[in-house]
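Everything below concerns the one structure shown next.
The excerpt is restricted to a subset of chains, each kept in its original location.
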Amino acid sequence: MKAVVYQGPFNVTVEEVEDPRIEEPLDAIIRITTSNICGSDLHPYEGRAELEAGMVIGHENMGIVEEVGPAVNRIKVGDRVSVPFNIACGTCRNCNEGFTSACLRANPTGTPGAGYGYPNMGGYWGGQAELLRVPWADFNLLKLPEGKEHESDFTLLSDIFPTGYHGSELAGVSPGHSVVVFGAGPVGQMAAYSSLIRGASQVFVVDKEPDRLALAERLGAKAINFASEDPTEVVMEATGGLGADCGIEAVGYQAHDATGQEHPEMVLDKLIEAVRATGHIGVVGVYMPEDPGAATELAKHGRVAFDYGTAFTKGISIAGGQCPVKKYNRYLRDLIIAGRAEPSLIVSHEVGLDEAPDAYEKFDKRVDGYTKVLLHP
Amino acid sequence: MKAVVYQGPFNVTVEEVEDPRIEEPLDAIIRITTSNICGSDLHPYEGRAELEAGMVIGHENMGIVEEVGPAVNRIKVGDRVSVPFNIACGTCRNCNEGFTSACLRANPTGTPGAGYGYPNMGGYWGGQAELLRVPWADFNLLKLPEGKEHESDFTLLSDIFPTGYHGSELAGVSPGHSVVVFGAGPVGQMAAYSSLIRGASQVFVVDKEPDRLALAERLGAKAINFASEDPTEVVMEATGGLGADCGIEAVGYQAHDATGQEHPEMVLDKLIEAVRATGHIGVVGVYMPEDPGAATELAKHGRVAFDYGTAFTKGISIAGGQCPVKKYNRYLRDLIIAGRAEPSLIVSHEVGLDEAPDAYEKFDKRVDGYTKVLLHP
Amino acid sequence: MKAVVYQGPFNVTVEEVEDPRIEEPLDAIIRITTSNICGSDLHPYEGRAELEAGMVIGHENMGIVEEVGPAVNRIKVGDRVSVPFNIACGTCRNCNEGFTSACLRANPTGTPGAGYGYPNMGGYWGGQAELLRVPWADFNLLKLPEGKEHESDFTLLSDIFPTGYHGSELAGVSPGHSVVVFGAGPVGQMAAYSSLIRGASQVFVVDKEPDRLALAERLGAKAINFASEDPTEVVMEATGGLGADCGIEAVGYQAHDATGQEHPEMVLDKLIEAVRATGHIGVVGVYMPEDPGAATELAKHGRVAFDYGTAFTKGISIAGGQCPVKKYNRYLRDLIIAGRAEPSLIVSHEVGLDEAPDAYEKFDKRVDGYTKVLLHP
């Protein structure tokens, strides 16, 4: 089959590779109809996260079931399905409790949590390809309505729509709340959009890219350009001086200021400033335990010297981590089917698999409006 | 009246001061029967937190209602009451939602949260004295059974029993959970004890003082002496290699290692190591936004360079802050009355008000077994 | 002042009565700008609930603070405020925990819960009048933005918007859920509307009045006319045969079938049929412990012989009761201010206080489209 293969920093190619096949009785093989490029695909692309050459990448996948193993009894050949980026066994303690993002058995390294397209997440091949092997298929796959409708909405169910929603869940967004989201990339947009779905009264999105901020406004949020405004001041003004009820971190360890310099603690600091005493911060921007490419010695070891003294004094809680997609994807699917959510508003480009190398390059450089790219094999 | 007055670092005296009086229609005056010395009283005592000379100190108070203002209609003269260390108006948004620790109106500086005996918490006089003025008395005071029974249990309801319990709440302790508590001071002991009340299956307490660890064992916990054992190893061994479900930080910004050196990030780091992926950390040890006496430049500004990269990767949440005493004190009181909780197990000394200066000195030096001191005016 | 006075079944008049005055230090006097007629005002109007002749009625009130007692320190003369229909002391255990609907001190009869305009709710005069006395004003009153904007939205904050929202809360409505609401009166409409605000994917409203069903559709719900369709069939069809996640009862003990006969158990039975196994039912339609006018001997004593055997077998929970308005009104107000909620869509008529007798008669007979009437003194 054809697949996008990681060759090294700033180098992905489309290659003929061996077809995946049923290896375990609970496996399924999916014929991919759409696989998205994710912001976190840029971490290895930019050489900021390890990835071995030769790996098929891509963890945002959907398609049609092509084949199932002999023990699969819920999913059927021909089903249209969304594939959560988490690979989960369905029977360990964490899976039992809904934490498919921390499955204790799917990752042979023993670290909780597995996924597609990363050596340290279990070494499972990714789905930017024609076919994908899905372990524990009955547990992992989400059925979608037959046909081709809503393809570019449903494809966001594998990662960023649930991930943005997870941010709003971790931040405790409830009807009437005010919310401030840092980062207007795809996940930040989905976090803002999810907050509105959950009934927030006002949602602020902070970034410095005018096109991203304009998109946030189209989704119903209020844009704050931190290059020209102080987010805390805007939020305080809009909340009677108290601060936002909820804050969402959708930037991660590579946060940089208006001049382009990296400050891993910057976004947490600003959130602690802008969120009210007793408020909650949800973190879905990625932080890493080790980051050899980081700017400071502390950051190289995952240490983020943010203002925890103020967080404690204000009684602010900070919850974060990878999204357990299965916890949310069913409900977000139903909102799409009912016409009450249309996350594809953030999709900027849809291209064939062969154009992946070009799309990676443009997305990485943030040129030509490359915000969210869907690949159709 | 006689009262304990702060004169400056390492210097408190017992003085004759003016009696407090009803200032507002909702005030009450309490005749103090017991007022405890708190570990956080040592912050100003050691010169690590600001306190102005001449202030009457003491925020862990109980007694008998001596007089009530004309608008008080629930509390009556003669009622035996516990006085939460939080002063709360009862009608602002935060009070409405149970966050009496972040009352928006009781602190004239505008900072959320007020209390007794601190200039930056509203400047209200403390209760290490014969009398205490309590604002919004109907809202703040908890009625106790008449008489003198359980005095040394009930007196812990004003702060450390609820504060320890708050740690277990923030950490999400539920029946069957494993819990690791760092710090075997009075709050840590109460956090461990509360975790057992909540049905934890095993509770570990980490410290390096053998007498404190012995006390933790008497309360039902398992002691870990970090001077001789690695807490993470012990916890991993006892939890099948997964880590504790819940971690409680009961040390704060002055954490020091076995050699006595301060490392504000040390306890959070160890908790992130010892707590399982998807676990929760509750922080009731105090962190400060500004700490001029701190060892490092970061710490002076409340910055705690802990391993947030790993916390994120493990999906661990961190919730902290001062305890909203009213949320818990009623239930803890009922456990004491029913004979199902006996927090006074941790009381080491009960002395008269005149002995306060001596008690402060010994408690600060941790000599003669001074762990928790009750003053009886 | 002028006020609407209950004289007996089917007889209310507008009379000159004595002005209310500050009786307790925490009282406030409100100059009413809007007071609504509530469906539950019809219970005494129709002689189905006791009310003594001479009582000023009306529990859905808003206005401007005219005078405050000497101990009031949050609310100020001139403030525009919404008055929750619950009267609550703010300092008892139930108030502390947010259950202002079950205040233990405001009702001198000792029964938990007090309100305006009912002898058995404390005997407090109602607000269909020029002035209203509000006890514990600092605790009970919700501040609104100055001016006259959103008057017909804000006036619904005193009862039916929060009451409908409470139904959605008791039923556990979360994003993506399917919801079925029985009853398209004002509370049912607000329950459906609140469910949509909370992110429900599909909301069904069941009634037999075409105009009410048309209004539900305008609010975004799907109408089911039970005179011509079986609600269970429609809901099952729309939910893949599983049933709705959540059910809301907004009818109460006077439920009648398409022929007009009363069946107090009918709505609960239909909900238990239409809601999925493991689902939740929230009850905000009123049931009474005693109902002398009821059709059956059981119903006269508040007994509702519904199919609990099936509810248990399906694992369905049933939660109900009067709404604690303060729990929600702040957030619903903020949604109105932000333009994200417009509950006044259900207001049918706005008239002067003098027209109250006529409005009561028409509302009771459900003629001329009388659905929700606002009185402006």
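Just so it is clear, A, B and C label the chains in written order, and each chain counts residues from 1 on its own.
Simple rule for what comes next: a contact is a pair of C-beta atoms (placed from the backbone, for glycine too) under 8 Å apart; a residue touches a chain by one contact, two chains touch by 3 or more.
The shown structure was predicted, so the numbers you read here are calculated from the model rather than taken from an experiment.
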{"item": "Where 3 copies are displayed, count of copies in the complete assembly", "value": "4"}
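Quick note on the criterion: only the chains that are shown with their structure count from here on.
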{"item": "Chain A-chain C separation of Cα centroids, rounded to whole Å", "value": "42"}
{"item": "Inter-centroid spacing, chain C versus chain B (mean Cα positions, whole Å)", "value": "42"}
{"item": "Contacts with two or more other chains, residues of chain B listed in rising order", "value": "97"}
{"item": "List of chain C residues in touch with chain B within their complex", "value": "24-26, 69-71, 73-74, 89-93, 96-98, 105, 138-139, 326, 330"}
{"item": "Partner chain C, residues of chain A touching it in the complex", "value": "165, 174-178, 194, 197-199, 201-202, 330-335, 337-338, 340"}
{"item": "List of chain A residues in touch with chain B within their complex", "value": "93-94, 97, 99, 101-102, 104, 112-113, 170, 242, 253, 265, 268, 277-278, 283, 286-291, 298, 301-322"}
